Every structure is written in C-alpha cells, then in structure tokens.
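Every protein chain but one is kept in place in this view of the complex.
Now for subunit A:
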Amino acid sequence: MRVVLAEDSVLLREGLIRLLEASGMRVVATSGDAEGLLRAADEHRPDLVVTDVRMPPTHTDEGLRAALVLRRQQPELAVLVLSQYVEERYAAQLLSSATGSVGYLLKDRVADVTEFIDALRRVAAGGTVLDPEVVSQLLLRGHSDPLDRLTPREQEVLKLMAEGRSNAGIGQELVLSEGAVGKHIGNIFTKLDLSPAEGDHRRVLAVLHFLKIRSVL
C-alpha cells in the first residue's frame, strides 16, 4: 500500500514512517504542510493519505481543508485525518460529501499500534473509521430510537449512505433516480429528527445512527 504522509512535527513524522513501514506499507512521500500534501498526492497518486489537521502556515485546520480538496479531486483516494482534538464539526465536514474511504482519529490512537494500522487498512479498503470519541459525542444527542420508523427502502438508502455512497451511487445501486434518492434521504432526516438546522451534520448523524444499530445487532 502506497501512502503519502503529512505531519509538521518532524519527530512524529519520523515515528509514523517507521510504524507504517514496519507494518508493510510504503511511505512514498511526506510533507510538513498542506500545500506539499496536495502536490505529493497529485504527483504520487497514493492509495492512502494520512494527514494532521493543524499545519503551517496558519496552524489552524489546513490539513482538514486539504483532505476535503483531495476527496473532491480524487474520490477514490482514501484519507485518514489525525487530530489532537476531535471535533464533531470536522467529522461532519469530512463525511459531508461521501462517507466511505475516510477516517478521522485522535492522534493518541497511533499509540495503540495494532488498532491504528488496522484502521488505516479499513479506510484504504473503502471503510469509514471515526474516532470512538466522535461517535460517542454524536450519539449522546440521539434519544429514543426512531430507526425502526424507516421504511425498508429508506433503510436500504441509509445502509448505502453508511457505506459511503454518494446520492448518484445509491441511485445506481437501487435503480432509482437521483431525485428519488434525495427524497428518501429527506424522509430519513425527518424521521430521525434531524432538522435542516443541523446542516452538514445530518448525513453523518443518520449514518451514525445506522452504525450504532448495526453494531448492536
């Protein structure tokens, strides 16, 4: 697996390279800032990008912005975002376009080497990895379980959303027009009590509802 790594702390970057290489991945390029990451991802066309959120020059959320750009430019590229803090807003933004091939983890998780490498592999394989802390934050908001109010069709749509399909992808799979998919999604949001004020969150929340239910089963 070919990986591009963006992390501005040299210490941590070296450590991550060692860790990834020890696990049989190949770090084809590294960068200390977001611009370098975009260039490297364009040049090397890796399977997976691992990036820190906070990087020079502004030390705010350029890593996250770069990840969003990459997901738009190369939809097949898997992206794992590492952050010192998890913020549900960041998670929502990452998952707003599609929910597959993406991960968002607390930096601390690299300490649990085996789990971390496992998460990388899952993201690269098209899965979604959200930090347990984000998930618990988002699930705290849920009250009773309205999932069983969904029609079978809506549940199918939700399941595909959870697998990271875009509206068009869901339409293809279920042989529906994109407009019909949009209508189903609107119904799902309503039934899950996700008001339009939640904006970008709704897709994530809906998916998380689904993930929660499924993991219980």
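The working rule: a residue touches a chain if its C-beta (ideal position, glycine included) is under 8 Å from a C-beta of that chain, and two chains touch if they have at least 3 such contacts; residues count from 1.
In this section, contacts and distances are computed from a predicted model.
A.B. asks: The chain dropped from view, which UniProt name applies: "Peptidoglycan-associated lipoprotein", "histidine kinase", "Sugar ABC transporter permease" or "NADPH-dependent 2,4-dienoyl-CoA reductase, sulfur reductase"?
C.D. replies: Answer from the UniProt record of the missing subunit chain: "histidine kinase".
A.B. asks: Which listed residue, A:Asp108, A:Glu156 or A:Glu173, touches the chain dropped from view?
C.D. replies: A:Asp108
A.B. asks: For review purposes, identify every residue of subunit A that touches the missing chain, sorted by number.
C.D. replies: Within subunit A, the residues that touch the unshown chain are 9, 11-12, 15-16, 18-19, 22, 54, 59-61, 84-85, 87-90, 107-108, 110-114, 137-138, 140-141, 143, 197.
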